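Only one protein chain is missing; all other protein chains are in place.
Let's turn to chain A:
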Amino acid sequence: MSIPQQSLFASDPGTARRRAAEARFRAYGLGAVLVGVAALLLLLSSVLSSGLGAFWQTRIHIPVTLAGAALDPLGGRDPAAMRKVTTIAYGKVIEAALRDAIAQAGIELPLTDAEIAAMLSKEAPAQLRNKVLADPALVDGTIEVSLLANGRIDGYLKGRVTMDSAQLDRNVTPQQLLLADRMLARGMLSRDLNPGFLTAPDASDLRPEAAGLGVAILGSAYMMLIVLGLALPIGVASSIYLEEFAPRNRWTDLIEVNIANLAAVPSIVFGVLGLAIFINFAGLPQSAPIVGGLVLTLMTLPTIIIATRAALKSVPPSIRDAALGVGASRMQAVFHHVLPLAAPGILTGAIIGLAQALGETAPLLLIGMVAFVREFPAAPPEGFFDPAPALPAQIYNWTQRADPAFVERAWGAIIVLLGFLLVMNAAAILLRRRFERRW
């Protein structure tokens, strides 16, 4: 049967059907993409709207007179002696200063001293104490300070706390919110950018306004260093061996199957393994980046091996033949020709593996990386053994706290985590482009 002859311009029924099918298929494809994009937008907008607030913090700006009698009773301005003065003394100084400032500003509201003091964060005395200990010459002078406001006041400025909710809240009264309004109007209160969210350590349940991600970011960074330092060389070396040198036999088949299986093992299993082997058996410290790093290395290895082997496989065999043909050894062929061509793929695989490891939470919960840690770990390598939480574990931890202010911080931490992931993935793409351009 042949195609009946007719004008090219006339469309036959077959053509019409084919076109309709193609149009339908395109519509499905476009629809699928749109659903994906919409889901992503929804996710991003909800993350941003819930979490951006954490990057701003309400502060109270007042002049404080640092009475030497209270803060340096011995009068020698000796830091060691001044260290003996606790935050309680500083608290009293600040509370007095705040009362004075309010009176000075002519704000008259029926508030008790305790209610006025509660406008400030419980962290505020420590803030002032650190400042004075850093510079004892400030004592007996009057300085302008910006102190953290209580989380509820911060929540009021961010819309989380309202007059109605304050009525039912034991921790804040509508009168305090009115005071916040007045102070805001007089510039004694303001919402500013909060670098402490990225640099400060975690804070206790009672002072969400002071909690930051500093230690968690360091903990995660240490773990990533360990993962990069172990998983990349081990993964690349084993891939090169398996792909380029190993004989094809039952053993290498077995190894192959196991690597594929390892990649599919649920992460919690790696956590149990880490707990059993690294902590209980090897006696490594709990909550330490070294253990987290080792566990994540185990998890990342299959990803890196699979990506590296795929990259090596994609190098055309004719390149190996060419190298061997001019008398290069196997190793020279691999290191001079195959590896440079596979490098972009290997790097991409490594960064994606690392990004996965950065976001991994379940195994970290098991090895104690959710611990409450306020001490910054030391510089590596000793710091690898100091306790520190990890970013995703910190997020989990904050969502478990009672005060809703921590929920905002958890969302903020999610933004930080996503930001890191975005940077890593962008780096993967950039590196790939860069290396690929060098044919």
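The rule we apply is simple: contacts are C-beta pairs under 8 Å (C-beta built on N, C-alpha and C of every residue); 3 or more make two chains touch, one makes a residue touch a chain; residues count from 1.
Note that in this section contacts and distances are computed from a predicted model.
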Complex member absent from the view - protein name from UniProt, among "3-isopropylmalate dehydratase large subunit", "Benzoyl-CoA reductase subunit C", "Ribonuclease BN (tRNA processing enzyme)" or "Phosphate ABC transporter ATP-binding protein, PhoT family": "Phosphate ABC transporter ATP-binding protein, PhoT family"
Given A:131, A:337 or A:432, the one touching the chain that is not displayed: A:337
Residue among A:328, A:362 or A:424 that touches the chain left out of view: A:328
Positions on chain A contacted by the hidden chain, ascending: 247-248, 316, 318-329, 332, 336-337, 341, 439
